[in-house]
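Some chains omitted; the rest stay in position.
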Amino acid sequence: MFVHETRVRVRYAETDQMGQMYYGRYAELFEVGRVEALRALGFPYRRIEERGILLPVRDLSVRYLMPVRYDDEVIIRTTIMEPLSARIRFRYELLSESGERLTEAETTLVFVDALSKRPCRAPADLIAALAPFFP
Amino acid sequence: MFVHETRVRVRYAETDQMGQMYYGRYAELFEVGRVEALRALGFPYRRIEERGILLPVRDLSVRYLMPVRYDDEVIIRTTIMEPLSARIRFRYELLSESGERLTEAETTLVFVDALSKRPCRAPADLIAALAPFFP
Amino acid sequence: MFVHETRVRVRYAETDQMGQMYYGRYAELFEVGRVEALRALGFPYRRIEERGILLPVRDLSVRYLMPVRYDDEVIIRTTIMEPLSARIRFRYELLSESGERLTEAETTLVFVDALSKRPCRAPADLIAALAPFFP
């Protein structure tokens, strides 16, 4: 299991007139979480794309437990729960600065060849980088 | 069961550099779907808020089956599957103009009193408006 | 001068906690305005891209006169004010249903060759389609 944390501050743009983060904007925080997790592993997503591999999202589920509010500094805890195959699953928790759990979510992404648009295997070096976390 | 369809054209703003709709922007199409479904029932969401009731989203799940692309005119089919209680569940399907299913999703929203921020019952007249669909 | 009008309803996603449309989201309405104006001329923007021409925005200016609110149905009046050259200028007015002017804006877009990423001339047939409006 690989766990990574990063922080992000909620923008005014991300609120709606209910006075909290719009439910669709959370997806961007999950994006930030997984991109920074991959960067910490040595695999900036930009580089993955430069190697001709895309990582579209296949499914998303979110449980909104507590409101996320403007200017909150939210901790995004991202977990890779299982070794890679043709897909990669991420789990996310948004936490307040005092440690309250605000949101839980999961996504599945698939490795796709940018030219053929067909599913492909995960890059071997990414599999290797994650291997120590799944002994 | 209450089913409603509306159409929306995909904006350039909604695409990302993968050349398809960004996975977080779909939430806006689901919003359009449920708002237009409620309007068709005689309950514009704006009016619900004016009566002091908010409808925050509690959970969201999405299965991205086929890419949604720029300038596509997408059919949003929204279904209310069960009678109302303190919550309301919507199911969504995004369909291409030729009828292909592109996306499936579900949300649960809860009725919340705007002042106390506490859960409340669905408005009686909305329950009544939906009753004929759940005989 | 070529003038075109279209309508769009403001989404909850587009509001912020000030209770009106977030200032950055107006850009999407201007996009809808110019895309529908081009479509009315017989030139869906998607087709222009398929011909290997991109139309990036070079400048934007907006005057926010009156708030645009959730669920408002806004009229987008888009005007092409001058014949095309290597650039195309659009003027936009957002109007309420009762005709009040809510917003004024302008953008300049340039024609760019998708392969070389260099400025190029406007397509001859688009110039021709606009010619009758600039006698």
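All chains are identified by letter, namely A, B and C, in their written order; residue positions are counted from 1 within each chain.
By our rule, a contact is a pair of C-beta atoms (placed from the backbone, for glycine too) under 8 Å apart; a residue touches a chain by one contact, two chains touch by 3 or more.
Computed from a predicted structure; not experimentally measured.
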Homo-oligomer size of the whole complex, from 3 visible chains: 4
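Keep this in mind: only the chains that are shown with their structure count from here on.
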Computed distance of Cα centres, chain B from chain A, in Å: 24
Centre-of-Cα separation between chain C and chain A, whole angstrom: 34
Centre-of-Cα separation between chain C and chain B, whole angstrom: 28
For chain C, residues contacting two or more additional chains: 12-13, 70
In the complex with chain B, residue positions of chain C that touch it: 11-13, 27-28, 31-32, 35, 44-46, 70-71
Complex contact set, residues of chain A against chain C: 12-13, 15-20, 22, 24-25, 70
List of chain B residues in touch with chain A within their complex: 18, 20, 22-28, 31, 54, 56-64, 67, 107
